[in-house]
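Encoded as structure tokens, the structure appears first; notes follow it.
Only one protein chain is missing from this complex, and each of the others stays in its spot.
Residue numbering begins at 1 within each chain, and the chains themselves are lettered A and B in the order written.
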Amino acid sequence: MANNVSDLALDGNTAVRLLQDLFVADITLAQIRCEACNAVQGVGSLATYGTPMGAVLRCSCCANILIRAAQTPRGLWLEMTGARCLKFQSLHASFKLGASGLKIC
Amino acid sequence: MTVTDASSPSKRLEWQLAEVRDVVIETYRVKSLLLLATGWPGHLPGQHIDVRLTAQNGYQAQRSYSIASPPEDDLLSLTVERVDDGEVSPYLVDELRVGDRLELRGPIGGYFVWTAEKSGPLWLIAGGSGITPLMAMLRHRDRLPSRIPALLIYSSRSLEDIIYRDELDAMVGRDANLRVVPALTRQQPKAWTGHRGRIDRATLAAHCFPPAQRPAIYVCGPTTFVESISSLLVELGYDPFSIKTERFGPSGG
Partner (left out) sequence: MEESPISRGFRPKRQEQTPTDRVPPGQYVTTDFPVLSAGPTPHIKVTDWTFALQLGGSLLGKWSWAQFEALPQTTIKTDIHCVTKWSKLDTTWQGVTFDDLLKEVGLSEAPAPFIMAHCDGAYTTNVPVADLVGGRGMVVTRYEGLPIAPAHGGPARLLVPHLYFWKSGKWVRRIRFMQKDERGFWESLGYHNYGDPWKQQRYDGD
């Protein structure tokens, strides 16, 4: 069951809303590089899996998991180990992601 | 109504109440709801809103719907297809009346958006109710003084399932720069000379803007439709970054 990144998942928490609260810029406009195959894709074009338990964004080329996120009563979990970097259009920097996952509450 | 810049969504969107001003029957299972949302900040063609319903016992259900109206219109238009066994769409299509209020928030989405500033001809490919956000784009284009070349390929199950049929006919009638190619996948009238069956590679090759013209491409519809069309477009030589997709998944209803 794949939905567009901008589509509804569970209780209004779409993949976009899960991620958007953490980023200043529009996450759907960012480009993302897969750490497994190096392909670059627009985040907005990615299929979203895992709803309604959470959001799983996979590389369209090699199906590697780029981003996983889940909203729980105790906080928002976000893991981005499958992404080498994100590039945001409206900011003049790229973010490099470390090897370990992040927990953001 | 002004067109706003949707590239910085850092502000948290607030829920607001809109009033149903009109209900338009589009097909036997599709209606457009025309809503007055005072204080609406404006939107870009292709964006959507969240709608939230609250039952007597406090239970809430929420769904996203593309805005079908262009930014120029005073009323927001949502075109809703009744999903069998759905929870929200049967309410919106069968129950909601003029005068009722609807909670919504938006506009949402900076990715699947088209404005005249974007260069290149406009190529829209719709599957079923995926026509909705693309119609906002066409209606916006229709208000512009210049006639940007545009092509809509629109796949529907049958003639009766084509949403906005009269309006699209009228647009084509007055605009030499707009082509609309309907495809009927399940049932066709006897005298039908249009495309029969699903849109395939040959259909896209026959009705397109060549890659050299760098069209802005928008594909919207069910997930399988969107993914198959996107792959075909890439095979035909279009830059994947020029293809914007919006999947209408089964999570709504």
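Note that in this section a residue touches a chain if its C-beta (ideal position, glycine included) is under 8 Å from a C-beta of that chain, and two chains touch if they have at least 3 such contacts.
What you see is a predicted model; the values in this text were computed from it and never measured.
Chemist: Given the contact definition stated above, which residue among B:61, B:75, B:116 or B:159 touches the chain not shown here?
Modeler: B:61
Chemist: At which residues does chain A meet the chain that is not included here?
Modeler: So the residues of chain A touching the missing chain come out as 1-2, 10, 47, 49-54, 56, 58, 63, 65, 68-70, 72-75, 77, 79, 101.
Chemist: Please give every residue of chain B in contact with the chain that is not shown.
Modeler: On the side of chain B, residues 15, 17, 52-57, 59-61, 86-87, 91, 95-96, 100-103 touch the unshown chain.
Please note the rule applied: only the chains that are shown with their structure count from here on.
Chemist: Centroid from C-alpha atoms only, then distance chain A to chain B, rounded to Å. What do you get?
Modeler: 24
Chemist: Which residues of chain B touch chain A once you look at their complex with the stated criterion?
Modeler: So the residues of chain B touching chain A come out as 6-10, 48, 50, 52, 60, 62-64, 108-112, 223, 226-227, 240-241, 243-252.
Chemist: For a test of understanding, state which residues of chain A touch chain B in their complex under the given definition.
Modeler: Listed in rising order, the residues are 1-12, 14, 16, 20, 24-26, 28-29, 41-45, 47-48, 51-52, 89-90.
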